[in-house]
Every structure is written in structure tokens, then in C-alpha cells.
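Below is one structure, written out as C-alpha cells, with a few remarks after it.
Excluded from the complex is one protein chain; the other protein chains are retained at their positions.
Then we have subunit A:
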Amino acid sequence: ESLIINPFCCLYYPCSAVNTPASRPVTRRSKSYGRSCVEAPSYFWQTPGHLAVLKIPNSRGTAKSQTITNKVDPEHIALLVKNEWKLSYITPLHHFRHTRLKSYSKHLSAFIVAEKQQGVAVEVGLEAGFKVTFSAVLGLAENDEDAETVFIQIQSKPVFAAVADAPKVVWRGWLTCVNGDLEYLRSLPPDFVSLPLFCTSGPESLTTLVKSWFERVFDCNFGCLALNSTTLNWLTALWTGCHPTCNIRHLKLAWSLPTQPPLDVSYTVNPQDAWELWNSIHPEESTDDRIDIQEVQSFINGLEAHFFRHFKIFLSAGTLVKVSTALGSAHVDGKIKVIVM
């Protein structure tokens, strides 16, 4: 039995209307990824250049654990929990078909080889050919409108290798949509598929190539998804709240202070003690299933204050850059790791 706490419940990503003319106001909805917190629509003018409005909600439901092996093939789970993933968002894909994954595999493979021949730098060996595999990971979708997750693996094989030589996996990525906003998904034109979260692991050069292939073939855009401190604060509270259900083993927070040279401070709190602090702010027995941002802030402030009493250092002068527990980790650079217990 495996439990997974969905950390992606804290991520918001924009849905941009790429081809809307600049003169009309655009309706924009922030989408909740993982939990259903729907924001009121906001209006704004589309300006040339990029738009990446990330809205963090002021309250959300508590994170709930699920038995994921009932829904997802354990082999697939193993792929997802293996690495630390770098996050990006993608706009909806035009004419993407889950039935054409094999053809996409060949196409992307050829694209990478062609780009390499043109002198685009790829770090993985000089004489390597590439084998790309697109596969569907079924079961991660939460609601009826979520598209199935697509997993991409790139293996390198030396061109003159013997048949017996196993190709090495050099890059992995996956596109997913979990608990997307129903209204938004239903409002998409029929030719579009939304798989808004893109997670990658491997050399940046290959990530860039994969992205540019997607952009060309599916007329979409990528953008960086950074996790700000507020998101990390949410994860801190949500993960700590899970402690009674699944032992989080430790709550480790890392700050970076802008001294010269920079000072890294890591504070690893005993999980039971962290939970008791959280519970004193947001009692477990409370009938209200929602957590408020104030409570999250109170929790972080409590930890920072305890730290301050000892060291007289204002952690708020720095930035919270990473939070990790046995359930996973999240880094402000947009890197995330999910662990299944």
C-alpha cells in the first residue's frame, strides 16, 4: 500500500490565451492544480511579451493522502518518485493526441539528432544516437476533464555500440494535469489538450530541445515555474499536517541570508514537535476542513521566533529556499521531489 501526498496542490499556473489580439480584455482564471480552489476570474489587458500571473490562494483544503497504487501502475510510480523535477508550465497543446505517442517518439528522436548535426550543443556524448519513448501514465488524472499524463524518456545509445549494450537514460520528463479547473478545461476549443505542468530531469540542453520541439509541433509556450516562499510555507504546513497519517520523519527548512559570503541556515525540527505546534494553530479536530493562509503564516512565524530567541537572527531577512520532509522536497528554483510511502 502506498500513500502519496500530492504536493502539486500548491502550484498554480497561468493559462494564457496566446493568440488573443492585444485590444481585447482577456479573462484569466488561475487554476488550482491538485485541489479545488477556484479563484474569481480576473480581467487584464494582454500586453506584448510574456504573462505569468501566479496566484496563490488564501485558503485551501487540507492535503489528503490517497492510496495511489490502486490507480497507478507501481512501475510508473517508481519513475515519478525517482528524481528531483524541475518545473515549467505549458500552454495548451494544439492537436496533441494520446494515440500518436509512438509517432511523436520517432519525430522527437529525429529532431534531436538533426539539431545536433546542425551544431546545437548537446552534452551527451559525441557519437550518441537517441531513442525517445513517449508513454502514457494512466491513473494520475483526478477528474473527468484531466488529460492523462504523458511520460517522456530519452535514452542515448552510442552509434557503434554492440547490440547487448544497454542504452542509458539521459533525460526524463512528464506532462500532467491533475485536478485541473473543470470550467476552464471544458471551455478549451476541441483541438486543444491541456497538460499544463511540465517536469524535467536531465541536462538543460536536452530540456531546451524537447521544449522547442513541443513549441513547433503543438504551437505552445513554456514558462518557468518558480516556487515562491509562500508556496514553500504552504507545503511546510500541509506536510506537517500529514504527520499523524504518515510519519514525516523530520521537517527541514533551509533559508539563505544575503550576507557576504551568503549564509545558509537549515533548521530541522522534530516531526512530533512540529506537528504539535501546527496543531496548536490549526487543531486537528476542527470541523473546518480548510486551512487559512494566516494559520500557515503563524506556523512559520512560530518557528522563526523560536529560532530568533536563540540566535537573535531575523530569518525574515533572508529567503526560505527549501522545505523537505520524508514526503518530498520543494526548492524555490522550481524543483520538486515527491516520495511515496
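Criterion: contacts are C-beta pairs under 8 Å (C-beta built on N, C-alpha and C of every residue); 3 or more make two chains touch, one makes a residue touch a chain; residues count from 1.
Criterion: contacts and distances are computed from a predicted model.
Which choice in "Small ribosomal subunit protein mS31", "CCR4-NOT transcription complex subunit 11", "Centromere protein N" or "Aminotransferase class I/classII large domain-containing protein" gives the name that UniProt lists for the one chain left out?
"Centromere protein N"
Who touches the missing chain here, A:Leu79, A:Val113, A:Cys246 or A:Ile313?
Residue touching the chain left out of view: A:Ile313.
I'm checking contacts with the chain that's been left out. Which of A:Leu182, A:Cys246 or A:Ile281 qualifies?
Looking across A:Leu182, A:Cys246 or A:Ile281, the contact with the absent chain belongs to A:Ile281.
Touching the missing chain, which residues of subunit A?
Given the touch definition above, subunit A has residues 257, 259-270, 273, 276-277, 280-281, 298, 301-303, 305-314, 317-318 touching the missing chain.
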